[in-house]
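Mind having a look at this structure? Questions to follow.
All protein chains but one are shown in place.
When the chains are written out, they are named A, B and C in that same order, and each has its own residue count from 1.
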Amino acid sequence: MSEVDIQGLIPPVPTPFDEREELALDRFKSNLQRWNTCGFSGYVVLGSNGEFVHLTEHERLSALEAARDAIPTDLLFIAGCSLQSTTETIGYLKQAARLGADVALVNAPFYYKNAMTPARLLAHFRCVADESPIPILLYNVPQFTGVAIPAQTVAQLAEHPHIRGIKDSSGDIDALSNVLRLTPESFRVLIGSASAFFPGLVLGAHGAVLAVAAVAWEACLEILNAVQWQRPQRAKDLALRLLPVAAAVTTQFDIAGLKAALELRGFYGGPPRSPLTPATNETQAEIRRIFLASELFPELEP
Amino acid sequence: MSEVDIQGLIPPVPTPFDEREELALDRFKSNLQRWNTCGFSGYVVLGSNGEFVHLTEHERLSALEAARDAIPTDLLFIAGCSLQSTTETIGYLKQAARLGADVALVNAPFYYKNAMTPARLLAHFRCVADESPIPILLYNVPQFTGVAIPAQTVAQLAEHPHIRGIKDSSGDIDALSNVLRLTPESFRVLIGSASAFFPGLVLGAHGAVLAVAAVAWEACLEILNAVQWQRPQRAKDLALRLLPVAAAVTTQFDIAGLKAALELRGFYGGPPRSPLTPATNETQAEIRRIFLASELFPELEP
Amino acid sequence: MSEVDIQGLIPPVPTPFDEREELALDRFKSNLQRWNTCGFSGYVVLGSNGEFVHLTEHERLSALEAARDAIPTDLLFIAGCSLQSTTETIGYLKQAARLGADVALVNAPFYYKNAMTPARLLAHFRCVADESPIPILLYNVPQFTGVAIPAQTVAQLAEHPHIRGIKDSSGDIDALSNVLRLTPESFRVLIGSASAFFPGLVLGAHGAVLAVAAVAWEACLEILNAVQWQRPQRAKDLALRLLPVAAAVTTQFDIAGLKAALELRGFYGGPPRSPLTPATNETQAEIRRIFLASELFPELEP
Partner (left out) sequence: MSEVDIQGLIPPVPTPFDEREELALDRFKSNLQRWNTCGFSGYVVLGSNGEFVHLTEHERLSALEAARDAIPTDLLFIAGCSLQSTTETIGYLKQAARLGADVALVNAPFYYKNAMTPARLLAHFRCVADESPIPILLYNVPQFTGVAIPAQTVAQLAEHPHIRGIKDSSGDIDALSNVLRLTPESFRVLIGSASAFFPGLVLGAHGAVLAVAAVAWEACLEILNAVQWQRPQRAKDLALRLLPVAAAVTTQFDIAGLKAALELRGFYGGPPRSPLTPATNETQAEIRRIFLASELFPELEP
């Protein structure tokens, strides 16, 4: 099992589609090549923002191959996995590892929500971790799954040698604080919600996996550095200005908003897959207005 | 597009696995052969109770083939489909149709819950229905998906010639009543929640798709007939006695409970797939106790 | 403890205020006098629709006195009570009894929601029932309180000689069915949600306490009678047509909607108390439109 240190700023990159909603791997690679120069520690490929659930099995493997081509070996390549059965999760992780992923980001199974007791979550993640050829990053994202992994369960999973950290996208500062309290320093806690980014860092989190980082990496990195250099006032100011920008590319306009915002920053955006729908002209204009109002993007012209 | 009439009593059959959690198609066929004599109008294969989300793409097709072999042509063969992208849904429906399914039971996409506005649900289901070679039965199951299809949206979808009905598992009597109010008599409303079974029939529903029917078909058919024959007192008595039995094979002990109960009735049960876990001995005993207490199973010995 | 039989159709009457939001007891009495001829079994005074929580202690007692004056002794006078402490609840019930209320409708305490375990609910209701000089009707209304009284708890409370029934406004058909299953026939179950009215009657409920009854008593009584006379088709048709009317005077336009609808039927409506706001002209027109469309009010002119 490789030694990886999961920290720093990591965008969960969108998967590009062309105007017919077909996988556009050339666009994916060119986007990654540009992101390679931005100062990230790595990438999450095929996470929630990567529309994992909208890809066929075959497309997932193609996307992982393309990502492996485009991601330098000194950056972390984290492969998202949102499958329901324990066995299928393990099978997918083996394929992802074979295709060169460094780390697997693994959701709680969630279709049978009420059955997902702490005991079953423990057994599932332990079984996956036992069999996984690559380190595991837990993924807590109750806003999509309807299942929250309790802090106590995270603490028990942190004892497994293959489980190296968690991406906590819940935005629940109480749960996040308890995870930080109950896990050792070597267990990496990455914030997955922009509102919890700066507070989470101050509480001891090791980094962040943020959709907004894909379009506002300068501000996100400055927050990260400001915390490390003990400049809380600067970090706070940036964190508050980042809030509406982050909402625009997540909760407010979903992945369509993120893809539209990519265009603003010179990347390929394109449409999400149906049933998601491309940002309308009005939404695009509103996103531009929000970005301008934040004063975080000096190169954007009004 | 074939003319089918979706009504009567329909069990959403579990998919059998052997003790290593491998697909046990011979067990599936022998179970179906026995159910063929019970008085059902048809089957839902690979619905929520069929662990659709726990099967690989290849396994799903094998299970549909086996079902086609075992289901007589005078019974409805309804294939469950719980996929997220519009395109992948259409692709799967075409395969299901090719393998002989009569009707497709289609979930609302749900991973990106907050994006699933009525407009996007409408567009998704219409697009699926346009392309589907077989009739569509909508599937409303917010307890698993976190997305409820609004009654007004159902009413708009009912105008599509390929959308023939809904399985409403929400248990929400207000939503169900409004669906019945807003759709024409030709649009079939099937109850998917045991608590709403008898009340739903009285409100005008055309049948039911109930997990409990797989183990308690006699009582379910008697309720159905009692309503048709205007014997509400008998139906009411049975409906109340059925409640704890239905809970035991759904919310209380999940699919493991249903599979354990199958054994009680002489079918093959077997384990669910991980992360679900087989019923413990204690749970099996408790299910037996609940079945006996209902007095709905005279052949069961205390 | 008096013998009362709580059944039939019972409106939870609004409390009238004048245009300055002052208690208008003369209007209250004249409204009651007109309702006295409608065929009701009794009234709930100062329930949720009676804005109990918007009245001072002194105003509550005045309203009870006025109600006692206007309600004939052959109709049930049920006094709502939504207080938080056990002791204050008992004190209020004693005053209500002294002023002539026949029955007390008692909410679960709810401010400290998470502390309201079944054990604490049991202890609270038992203590209140022990001390109450009049029979108790439990009141389950989680949409306002955030606390649902579990069916098992209701069944335990039904053993108390002073607790004679429940008004279940949850609209949860599973919970309602379990209450009917677990309580003796002598324990009266009244439906408090229009969507669950007809289904609840068919399941064995003994009557209903419905806001919509205050403005649509003819249809409600016809449903009640149709069920008793085994005319389910007629009851079903009326029940579905009643749905949008009931929504307009509850969930859609709140108490302001109910008060506006009262004016349509020739009663005094007037404003609710702030922070509730009177129905706008647009809302009034919409309510009129909904009432007309239902075809339940032949005297209303388009």
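To be clear about the criterion, a residue touches a chain if its C-beta (ideal position, glycine included) is under 8 Å from a C-beta of that chain, and two chains touch if they have at least 3 such contacts.
As the structure is a computational prediction, the values presented were derived from the model and not from experiment.
Across the complete structure, the visible chains that the omitted chain touches are A, C.
Screening A:Y43, A:F198 or A:F267 against the full complex identifies A:F198 as the residue touching the chain left out. Of C:Q7, C:N31 or C:S48, it is C:S48 that touches the chain left out of the display. Only one of A:K94, A:K113 or A:K236 touches the absent chain when the whole complex is considered: A:K236. Subunit A meets the missing chain through residues 171-174, 177-178, 180-181, 193, 195-196, 198-200, 202-204, 230, 232, 236, 239-241, 243.
Touch with the hidden chain on the side of subunit C covers residues 21, 48, 53-57, 82, 84-88, 109, 111-116, 120-121, 123-124, 127, 143-144, 146, 251, 254-256, 273-277.
Keep this in mind: only the chains that are shown with their structure count from here on.
Centroids of subunit B and subunit C (each the mean of its C-alpha atoms) stand 36 Å apart. If you average the CA atoms of subunit A and of subunit C, the two centres end up 50 Å from each other.
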